[in-house]
Structure formats: structure tokens, C-alpha cells
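One structure follows; several queries about it will come next.
What you see is the complex with one protein chain gone and the rest in place.
We just call them A and B in the order they show up, numbering each chain from 1.
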Amino acid sequence: MRFADRLYLAGSYDASLTEYWRFLFFHPEHPHAFYAYYKVGLAQAQLQEWDAAVLSLRRAVQQEAPNEFRHRLRYQLALTLMAKNDFDLARLELFKLIRTDSAGHAGEAATWLYGLLLLYQKNWPEAQAVFARLQQRAVSVELTDDLQQIMDLLQLLKTQPERKSPRLARRLSTFIPGSGQFYAGHFLKGLNALALNAGAGYLAWRALDEDRRRDFALIVLLLWSRYYQGNRLHAAEAAIRTNQRYQENLLTQIYARLQQAGRQVSNTSLRIEWSDLPTP
Amino acid sequence: MVAKRIYGKWSILLALMLRPPAVAEAQTLQNDLAFLLQKRPTSETFNIKNETPPTKTGRRQISEAKIALYGAIFVYQTVLSSQDMSTCNFTPSCSRFSRAALEHGGLIRGVLLTADRLQRCNGLPGKGLHYRFLPAVGKFADPLTRYIDSSAPVIDHE
Partner (left out) sequence: MNKILAAFALAILAPAGEALTQDSLATSAALDYYSPVNVLKFGHFLWQQNDYQRAAVEYQRYLTDDFAPGRDRVLYQLGRCYLKLSQTEPAAKYFYQAARTAPVSVFRDSASVAYAGALLLSKRDAAFLQTADSLNASTPTLSPALQIQLLALRSVSHLQRAQWDPALKILANPLLPEAGETPVASLRQLAERGKTLPQKSRLLAGVMSTLVPGSGKIYARETADGLYSFIIITGASWLAYEGFRDHGISSYKGWLFGSAAAVFHLGNIYGSTIAVRLYNERQQEKLARAVAAQLVAWVNF
């Protein structure tokens, strides 16, 4: 297995996988089997084989292992699930870890990851609660400040999740085509919608005025109704886009603060190394 | 001379033997947060028409007629189509198909292919027999290659 580790460290992940599998084939019940599965999972994650990595890390967690390693194994599993964007399962694993290792390094790191996961899931109130718990445990003034800023930004997202209401934009455009787009801040699109609808309306009115009823019906059915309905739909879309930009802006600030805060947390390594393992 | 050569060989060997072993980067919370933030999911950009932007092609000599048609397509896309609902059954959309047909098939062929495409772009049933449905965008695939490259596979949904 040392050879496999050296291959892994040298970046030959595929070759290291072969050697870990070889160890597991010949020693399926070895006390260090959990470590082999763990390294298999890490190697597969390096190769972006996320499904396989999750499977291997699950097997590592299921193996017999000393308590001090079980938390780190579960932490790695949760991290890999998050990298795979499988947030529901990651949440489950992080929850288990926070409950069983509340005072340890893995439990603390899991709390941070849990906060990040809640941000990804746009669950602002719960994320705020998690960062508040972390703030209570913070030892430095800088860390407390960073966490406070994160919570303030989350408060903003919680109380004012939208800058523009898509429903109101759609209603405005129902009465005056283009007004919804203006409300959402898309002025050119609003002018375009207004001009098109005004043009189609004028053509329809002229046809009716000249008693060309068939032409009036065709213009209204084939032209005006499409642009009118399109105008309402696009007004709502414009408001949604504005809201998305606003949220992204706030989230970018939150992530930057989070990264800064992460630098001030303990530097204890959460990786399991060969040298950590007890002699079987 | 011999002693120098032996000395040189063994000093290289010693250097290799005493080289520091590779050490993995420590897995700290800071590194893990940075890794996850790098991979964070991007928010879906709202797009009624579910279109991907066309790839730019290189500049070539084009005739005035083609320029006029490109201009008409551009005006249609910017002014008219941007306000319209998503009614096109196909992807790429008819205006994009038309532009590509003019670019790759020439003026006459491009106009004929456009006219044919506009007639095929109707909401009538039976499209599933001849075109592949793309659930992600909710439209049928009708790429230009089917019409101007006879070596391209016709069946792409089996």
C-alpha cells in the first residue's frame, strides 16, 4: 500500500487505484481496508469519477475503523458529495458528523461546510443560524467580524430576496406594453416592446377603420397577440434576471467573506495519512 | 580520472536516494472551502427560448445580397424575435438556421433552405418520427448538417 500511496502522491491516480484494488483483493478483511477504500475514493475524486468516489468512501465508512478516523472518513464523504453537487445526501452526512463530533476538528469543519451547503441551497435563515453558532465559538475578533458581515448580508437576502417583482412587471406590461421592462430596469427592451405593440395596434386599427375585417382579424391573431403575450412574458423574465443579478452580487460578497473567515480557522489537517494508522 | 567518474556516479545516486519524498498538501478547512467555492453551482440563466449563442465564424468575402439578408436576420432577431414568445419547434431556431444556411450553403441554397425550414416549423404532430426530441430544451433537433452534409448521420435518436 505504501507503493500505492507514492503513486498517488506523484499524481498517477489511475496507477494508484490499481495498487489499492490489488491490496483490497488480497486482503479484504485487513484492519487497514478502510484506509484503502478511503484512498481509492480520493483517487477517483481526483479523476473526477464522482459516483465511484462516493461509493468507495461509503465503503470506507462502513469498514471497521478506529473512532478517530471515522469522523474524518465521514467528512471526506460529505465533501465529495458536495463536490458532486449532491447536496441532500451531503447534508445528511454533515448532520451526522456535527452530531457525533460536535467538539472535534471534523465536526467543526463540517459545520462550516454545512453553512456553505445552506448557501448553495439558498436557505438563508438556516445558514444565518449556522454562522451565528460558529460566531459564538469564534476565538478571534477578525473571525467574529467576518461572520457578522456574512450574517448581515444574509439578513439582507432574507428580508429583501427580490428587488423587482416578476408578478408586478407582468401586470404593468398587461396595461402598458413595455412598462414592465422599464420597471425591471431594461429600458431598451421596454421601448422595443412598446414600439412593436404600438405598431401592430396601429395596423389593426387602420384595417378596422378601412373595414378590412379579415385583415384586422389576421393582424390581431397572428401578429399583435404574439407580441403582446411575448411582452408580458419578457417583462417577468426581465424582473427575474434583475433579481438573479442582485442575489449573485450579494452571494459573491458572502463567499469572499467566507473564504477569508476560513483562513482564520484551525489549520489541523483532516486527511488520513499512512503514518497515522496504528500497526495492525 | 576513474576515481572522478565513480565519485560523480555515486553522488547522483546519493542525491536520488536522499531526495525528499513527495508530501501531500495538508487538507485543511481553508483548502476545502476554496475547492468547493471553485466548484460552486452557477445559477441558471433564465432563457425563455433555451438557445445557446451561436459560435462566431471567421471573416470571408460576402456579397451585398448576403449582407442585406444577414442584416435583415439581425434586425429580426434583435427587434422582433426578442419580443416574441418561444414558438419555434426546432433548435437551432429558424433565424439561426437561416443565417447558418446562408453562410455555409451560399445565397440561393440558403434562401431555399430557409423557406423550407419556415414551412416545416409548424406545431403539427408527427415530428417525432423524423426529428430527435431534446427534453432539456423542449424542442426538436434540426441541425443544418442534415441538409448540406450528406455524410452526416440522419438517424440520431436510436
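Structure notes:
The working rule: a residue touches a chain if its C-beta (ideal position, glycine included) is under 8 Å from a C-beta of that chain, and two chains touch if they have at least 3 such contacts.
Quick caveat: nothing in here was measured; it's all calculated off a predicted structure.
In the entire assembly, the chain absent from the figure touches the shown chains A, B. Interface note: of B:80, B:112 or B:141, the residue touching the hidden chain in the full complex is B:112. Seen across the whole complex, the unshown chain contacts chain A at 1-3, 6, 17-18, 21-22, 25-27, 274, 279-280. Against the chain not shown here, chain B presents residues 6, 10, 13, 16-17, 109, 111-116, 118-120, 122, 124-126, 129-130, 146-147, 150, 153-155, 158.
FYI, only the chains that are shown with their structure count from here on.
Those residues of chain A that touch chain B in the shared complex are 6, 8-10, 79, 82-83, 85, 108-109, 112-113, 116, 120, 189, 192-193, 196, 226-227, 229-231, 233-234, 237, 240-241, 244, 247-248, 255, 258-259, 262-263, 265-271, 273. Listed in rising order, the residues of chain B touching chain A in the complex are 21-24, 26-30, 32-37, 39-41, 43, 45-46, 48, 79-80, 82-85, 87.
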